[in-house]
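Note that one protein chain of the assembly has been removed; the remaining protein chains are unaltered in position.
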Amino acid sequence: MLDIKRLSIEEAKVLIEGATKKSEEMGIPMCIAVCDESGHLIAFDRMNGGKISSISIAIDKAFTGAVARNGTHVYNQLCQPGQPTFGIHVTNGGHFSIIGGGLPVTVDKVIVGGIGISAGTAVQDLEVAEAAVAYFHKKTGYKA
Amino acid sequence: MLDIKRLSIEEAKVLIEGATKKSEEMGIPMCIAVCDESGHLIAFDRMNGGKISSISIAIDKAFTGAVARNGTHVYNQLCQPGQPTFGIHVTNGGHFSIIGGGLPVTVDKVIVGGIGISAGTAVQDLEVAEAAVAYFHKKTGYKA
Amino acid sequence: MLDIKRLSIEEAKVLIEGATKKSEEMGIPMCIAVCDESGHLIAFDRMNGGKISSISIAIDKAFTGAVARNGTHVYNQLCQPGQPTFGIHVTNGGHFSIIGGGLPVTVDKVIVGGIGISAGTAVQDLEVAEAAVAYFHKKTGYKA
Partner (left out) sequence: MLDIKRLSIEEAKVLIEGATKKSEEMGIPMCIAVCDESGHLIAFDRMNGGKISSISIAIDKAFTGAVARNGTHVYNQLCQPGQPTFGIHVTNGGHFSIIGGGLPVTVDKVIVGGIGISAGTAVQDLEVAEAAVAYFHKKTGYKA
């Protein structure tokens, strides 16, 4: 039998809180998604003014970060034309995101969920995702 | 130019708070979705233990309540075999929900968003949606 | 070689004009779609206040009226549980409409396009579609 560690809704909201704080600091209204270790959505916030096209992108980034077990920006590099992973962006019904801003969330080196940010540039989205994960570890006391 | 009223994220969270309170009271962990008047997701919560199959159902119910401008339970009646609206459940890419638990959210008789609840029976889901909308009007002071 | 008769954009707009007049008379802001004899969209209008969920439904009704060569209300009857055509509503990628309000548009008994109306009840939608087709024949002088 497998024992699985999974983010609770309360913990997911800590991630959203951290992402919101960073987004407000940067002045960019973001779409923020948190999913569990199986890639299923736990919590989502579209800040006032967040782009509508970013709703599904944020959710896809959180999914990918959790289940593909890597930052979506890493897959961006791996999925460039000429690379052997090129093509992965159209898998999973188009929900495999290769745009930076999706990250796995780990506790004691185990992936317990994923976070996805969208509405800024890929670089800004990743910056917010990283800030949210750092905030999560700081506030909960969990080790990455 | 048209003037449109739309729920803010803060107001969407009042709806989620109301739904959560009622769900806890009933002892059923629910998926709770709130969308804007155009059917786009603003906020989502899956309570600890909420069914995974209910994630998309809750989102579809919120969408339908807002943009089809009626409770999803009303469409359930209209869409029964033998009725002229039979078939509407497969429209909108399969996102038109005809299962009770989706409601429009109105302020001064204008639809400003939608709420969708899923994980219980259709009757329980509707009960939670109604409680959430009542809580929203009471807490914000807006009139339905 | 086949010779095909097809609605022009100018003729499609006569259908939209007729549907708009009738909708205004009934006080229901409708989504109005006109497609060609192959089922491809020629013209579309969403009247101010027209339901968002009706955009794709109107387009699907116009498609079905033209290419399945019958009113969508006719298919509603044919597609009831127990009938041999039950199931047709999920064909064509979900775009086969069986809700009243879609009609073929004929000239000299040949189908040259389709019209689809959505936002009211199926009965109201059909009433507007019929009025639009009658207006089209009257204004253009074409015979049905």
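Per-chain residue numbering starts at 1, and chain names A, B and C are given in the order in which the chains are listed.
One rule holds for everything that comes next: contacts are C-beta pairs under 8 Å (C-beta built on N, C-alpha and C of every residue); 3 or more make two chains touch, one makes a residue touch a chain.
Treat the numbers as computed from the prediction; the structure is a model and nothing was measured.
Colleague: Given the contact rule set out at the top, which of the displayed chains would the hidden chain touch in the full complex?
Modeller: Across the whole assembly, the hidden chain touches A, B, C.
Colleague: Looking beyond the chains shown, say which of C:K5, C:H40, C:R69 or C:K138 touches the absent one.
Modeller: Selected residue, touching the omitted chain: C:H40.
Colleague: Taking the entire complex into account, which one of B:I52, B:V74 or B:V107 touches the absent chain?
Modeller: B:V107
Colleague: Among A:E11, A:D36, A:D60 or A:E130, single out the residue that touches the unshown chain.
Modeller: A:D60
Colleague: Mind pulling the subunit C residues that touch the left-out chain?
Modeller: 8-9, 38, 40-48, 52, 55
Colleague: At which residues does subunit A meet the chain that is not included here?
Modeller: 48, 51-53, 56-57, 60, 73, 76, 79-81, 89-90, 94, 97-100, 121-123
Colleague: Mind pulling the subunit B residues that touch the left-out chain?
Modeller: Residues touching the hidden chain, for subunit B, are 1-8, 11, 36, 38-40, 107, 112, 142.
In the analysis below, only the chains that are shown with their structure count from here on.
Colleague: Draw the chains as dots and join the ones that touch; what shape do you get: line, ring, star, complete or other?
Modeller: Graph shape here is a line: each chain touches the next, no loop.
Colleague: Report, in whole Å, the distance between the mean C-alpha point of subunit B and the mean C-alpha point of subunit C.
Modeller: The mean C-alpha positions of subunit B and subunit C differ by 30 Å.
Colleague: Quick check: how many Å separate the C-alpha centres of subunit A and subunit B?
Modeller: 26
Colleague: So which bits of subunit A are touching at least two other chains?
Modeller: none
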